[in-house]
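Only one protein chain is missing; all other protein chains are in place.
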Amino acid sequence: MKERLLGIFTSLGQLEEAIPLIQRKGAKVRTVYSPIDCREILEKIGVRKTSPVRFATLLGGLAGLSLGVGFAIYTFLEWKFVTSGKPTPPAVPLVVVGFEMTILFGFLSTLLCMLFLCGLPRLRGSQGYDPRFSKDRFGLLLECDRAQREEIEISLEQAGAEEVRVLRTRETSQ
Amino acid sequence: MKLLPLAGIVLGAASFLLGIRGEDPSRAWGSYLVNLVFWMGICMGSVTWVAIMNMTNASWGRPLKRLAEAQVATMPFLWILVALLYAGHRSLYIWSTHPVHGKERWLEADFLFGRDLLVIGAMTLVSYFLVHQSVRADEEKLLGGDETSVRLRWRRQILLSPVLGILYGVGMSVLAWDLIMSLDPHWVSTLFGGYYFMGGLYSALAWLAVLSFLFHRREGIQGKIDGSVFHDLGKLLFAFCLVTGDFFYSQFLVIWYGNIPEETKYVILRVKTEPWNSVAWVVLAGAFGIPFVALLSRKLKMSPPLLGATALVVLGGMWLERFLLVVPSVGARGQIPLGWAEVGVAVGFLSLEIMCFGWFMERVPWLPVGDPLFEKRWGSLSGDPLEVSGHLPGSNKGGKVRG
Partner (left out) sequence: MKDWQASTPKSYSEVQEVILGALSPPGRSYWGAVILCLFGLLYGASCWAYQILTGMGVAGINHPVNWGIYLVNFVFWVGIAHSGTLISAILYLLRARWRTSIARAAEAMTVFAVMIAGLFPFIHLGRVWIFYWIIPYPNQRDLWPNFQSPLVFDFLAISTYLTVSSMFWYMGMLPDLAALRDQSTGLKRRIYGIFSLGWQGTHIQWRHYGTAYLLFAAFATPLVISVHSVVSWDFALSIVPGWHSTIFAPYFVAGAIHSGLAMVLTLLIPMRGLLGLQPLINVGTLESIAKTMVLTGLIVGYSYGVEYFMAWYSGNMFEWDTFIWRAFGHYAPQFWVMVVCNVAGPLLFLIKAIRTNLIWLFAVGIIVNIGMWYERFVIIVGSMSHEYVPHAWGVYSPSWVELSIMLGSFSMFLFLFLLFCKFVPPVSVFEMKEHLWTHGKV
């Protein structure tokens, strides 16, 4: 039977130390809650630090570039508005159009991809979340076998956990 | 090994002298000027980078400080070379043989060269003082000297840095107007000075990247130039690639759009007409296109050989860019004057820089131990001075320094 434990810490350093302790005992880290950027502990729990959001950026930027420049060229060919003998379509001003559209679409696609990957907007609260996690507490939500629960509780307390909570094993959304 | 740069200089001088005694001396003077403005940008720009990093409290770049400062050694020679350029002003500058109405006194050889030499002299002197304070601070620190003296030298560097920054901006603008823009005395671009000095900073940064790649494993650097420093260097190089591209485009767009013949003449010659238009495309690719795409990659920025290679492409592109600014206005001809003589002169200038660089690096500690920003991040490197730099300060050279 799997059990879920939530360790509440007052410092990221303590939480960081607790992770290998509980991993050795066979527990698995499900979620870390933090009020500050905690990417330095990602490697410890087997998650890559860099995010695939970058691909959305690249694709969005290229889409913006082609859309912007392509559309502008289309409008020039559709209705040749010749001013002071400049060629139609003119390559030089289209750099600006392409540039702005690259940034706009690249930015928006990064934004949307980030929100999607973060699971935002999130409509329901999750089981392990404590409102203090946005202020000054860090949470370590882990999963372990019922048999090891007490050992792990002790490890957490040794690492400096202020409080250890046992959560009912129900679907905890990530 | 030491004779190689000297041989290069001799080759350069010989190519040049052969050129001016040949049928078209302006071609030789043209290649002389191209290399001169290229290397002026790199040398003045390198020491200005040190000033910029001092003013912004940039601690990431401290291990690069000495490599950047080394370019001060070439500056006196650049001063001499500009003075020698006076001998060729009739071959190069149309205003010397046909004074331009309205600016006869401004574009007049004695006044022009006088002010340019003054400007370069001022930059050289301030750079010398800045580097002198920096090197002496490190030497004092290594010899276990007085902390107050080391701190005082840092304060002096902080005071000199903005002076050099301002001198660079104004001085390089004047040099650009006088030496390059006046090649076509009826053409004007208000951004030209800024374009030249930004391009100089860009080239200097690329040169620094190449030097970092060549020297990062040497003992004197003690491995302080690591992946993260290359990453930051790569990011800065990317930023300056964009800035230089933006400055180029600002000029190009305004001139293209206004379509005023006085302005477009200069640009059309370089971008639209044979044979220069192919050079223009190569410049766009080399100085802007390839570095832009390459420097997007994080892996490339953190890899010393790859970053060094990209920086070489940048340097090649920027050299050709200076070539494109200068040469089309120096005498009319149908072919691109890029032959063995030009290669020889370029090799000569490069060898001069290498020789001065080597001379300088033999005599100084390679890490800025007396710099508080270095100390803050890497701690005090006290102890055996031989471990810190490649040699004992004061002695001529150590076998470990040059490999």
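Labels A and B are assigned to the chains in the order they are written; within every chain, residues are numbered from 1.
Basically, a contact is a pair of C-beta atoms (placed from the backbone, for glycine too) under 8 Å apart; a residue touches a chain by one contact, two chains touch by 3 or more.
Not measured: the values here are computed from a predicted model.
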Review point. Which displayed chains does the hidden chain touch?
Key: A, B
Point to revise | Chain not shown: contacting residue from A:Leu21, A:Leu59 or A:Met114 | key: A:Met114
Study note, to complete from the structure: Given B:Tyr257, B:Trp359 or B:Trp378, the residue that touches the chain left out of view is B:Tyr257
Point to revise | Those residues of subunit B which, in the complete complex, touch the missing chain | key: 56, 100-103, 106, 166, 169-170, 173, 177, 186, 188-194, 235, 242, 246-247, 250-251, 253-255, 257-258, 260, 262
Revision key, fill the gap. Those residues of subunit A that touch the unshown chain are 11-12, 31-39, 41-42, 45, 47-51, 53-54, 57, 68, 71-72, 75-76, 78-79, 81, 83, 86, 90, 93-94, 96-97, 99-101, 103-104, 106-108, 110-111, 113-115, 117-126, 129, 131-136, 174
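Keep in mind that, in the parts below, only the chains that are shown with their structure count from here on.
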Point to revise | Whole-Å separation of chain centres (CA-atom averages), subunit A against subunit B | key: 43
Practice item. Could you pull out which subunit B residues touch subunit A in their complex? Key: 249, 252-253, 256-257, 259
**Study point:** subunit B contact footprint on subunit A (complex, rising order)
**Key:** 84-86, 92-93, 95-96
